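Left out: one protein chain. Kept in place: all the others.
As written, the chain order gives the labels A and B, with residue 1 at the start of each chain.
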Amino acid sequence: MTRRETSAELFERFRSNLTIRTLLKAIQREIKPLNRSLRIMEVCGTHTMTLHRSGLKPLLRETGVEMVSGPGCPVCITPDFYHEAIIDLVTSRRNIVVATFGDMTRVPTRKGSLQTTVPAAGSEIKIVYSPEEAQELARNRPDSEVIFFGAGFETTIPAIAFTVRQAASEGLKNFSLLGALWLIPPAIEAILQSGEVTIDGFIYPGHVSAIIGQQAYEFVAEKYGLPGAIAGFEPADILLGLLSVVRQIRQGQPTVANEYRRVVTFNGNQKARQLMAEMFEPFEATWRGLGPIKNSGLRLKKEWQSFEAREKFRLRFEAGRPHPAGCRCGEVLKGLIDPVECPLFARSCHPDHPLGPCMVSYEGACLIEYKYSSGAKRK
Amino acid sequence: MCLAVPGKIISIEPNGTGKVDYMGTTVVANLSLLPEAKVGDWVIVHAGFAISRLDRQEARRTLRLFKQLEKLNSSD
Partner (left out) sequence: MKQISLEIGSGGRLMQEFIRDKIVRVFNNRYLKPLHDAAFLPEGLALTTDSYTVDPIFFPGGDIGSLCVNGTVNDLVVSGARPEFLSLALIIEEGIDMPDLEKILLSIKKAATRSGVKIVTGDTKVVPRGQADRIYINTAGVGRLISRPQPERINPGDKIIVTGPVGEHGLAIMLARNNFRMSSKVRSDCAPLTFLLPLWKKGALWMRDITRGGLATVLSELADRLKHPLLVEEEKIPLSRAIRGAVEILGIDPLYLACEGRALIVAGEKEAAQILKYLKKNPASRQAAIIGEVQDRIGRPGEALLRTRSGGLRLLEPLTSELLPRIC
């Protein structure tokens, strides 16, 4: 890499046809002695996206690797009752501003979506790209109550932690958080414990790992004897991760490989982890599809309760039946079925009219399958 | 959604934000989670915050690995 080389040129090589062919061939060579095909789970919506968008999925299938999508989309795994509680609030109270990421506004529930909802007078729903934008709204609108409704994994949680702490130090009283904050390692463990899905190994998320580090997945190799690799988001990154996983299987030596060393370290981002620990505590959170999982969600600690929207507005979370009947997002999220196996997929459920969250989010397995997969052309 | 491509810090403001360049398009990112970041670093930005520095040495190592695999393939 010369001094003049830009990141553009760097990522070109991670996408180039030659690199991809090289890596596929190497994977093929490793897989041959196994005499069987492998099922590998990716637990990151951006990985799912890369696999489809680059057309890698069918190429991998030919090579003997079946990729299964796990719970890698925070919007998708957030149960309806979060949305329903915030919809109740914004339709019944004046001067409420709900600030949230774009995907979140389109999730359909029994009470409609934030996008179709008609807020009470003086209340509104705002799309933001960063929790700091929500905080800015609170500063600029002292007469409104601004609630940041944020869904995210470890990648996003430190940013939210920072924002709440900042609000506290500024004495910002009209800002609060409705967090749907999820932790990846407990979800992986829940999938392994349930024993419902057969998988041969994992591709671990790239930027979640940038925060929590390589150490976070050691239990998968040690306790469950399954191989895995952390991978970046370019097509070549994912293949590099897969090459490592296949090698681990062939050599019978499961471990946690880090194939995204240019970004991920063993311990992750210490500062971010400290901040998360300072602001949040783990609790048994309920995931769509996976159900309640011990220590899998984060909520604000007692000392920050004045920023907890759930407390501040006495939000009622009512777990109900999945909406609508027939939607199999839950099974898609567990990797039990492919999106195309859901009876609603591409029939009554499509991106213009999503029935479940997996068809809403850019990271949702159903939307990605619908948009990019040539095998399922629908007319 | 994760942003795969690193950007380059081109300036740092006293308030802890930095201007990050992606081939001529720049974003303002909060650098608080990456206190060691300095101008010229390549960083990964997520939800408005820089979360990780790109280790160029490691990137180069990966590219070299691709080259080695290419050779291995052509000697098949």
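In the analysis below, contacts are C-beta pairs under 8 Å (C-beta built on N, C-alpha and C of every residue); 3 or more make two chains touch, one makes a residue touch a chain.
No experiment lies behind these values; they were computed from the predicted model shown.
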{"item": "Interface with the undisplayed chain - residues on chain A", "value": "8, 15-17, 20-21, 52-59, 127, 129-130, 235-236, 350-352, 362, 370-374, 377, 379"}
{"item": "Interface with the undisplayed chain - residues on chain B", "value": "1, 3-5, 7, 21-28, 45, 48"}
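Heads up, the rule we're going with is that only the chains that are shown with their structure count from here on.
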{"item": "Mean-CA-position distance for chain B and chain A (Å)", "value": "21"}
{"item": "List of chain A residues in touch with chain B within their complex", "value": "1, 6-8, 10-11, 13, 18-19, 22-23, 25-26, 44-46, 49-50, 129-133, 152, 155-156, 158-159, 162, 205-207, 210-211, 232-234, 236, 240, 259, 261-264, 269, 271-272, 275, 362-363"}
{"item": "Of all residues in chain B, those that touch chain A in their complex", "value": "1-2, 4-8, 22-23, 30, 32-35, 42, 44, 46-49, 51-52, 54-56, 58-63, 65-66, 69-70, 72-73, 76"}
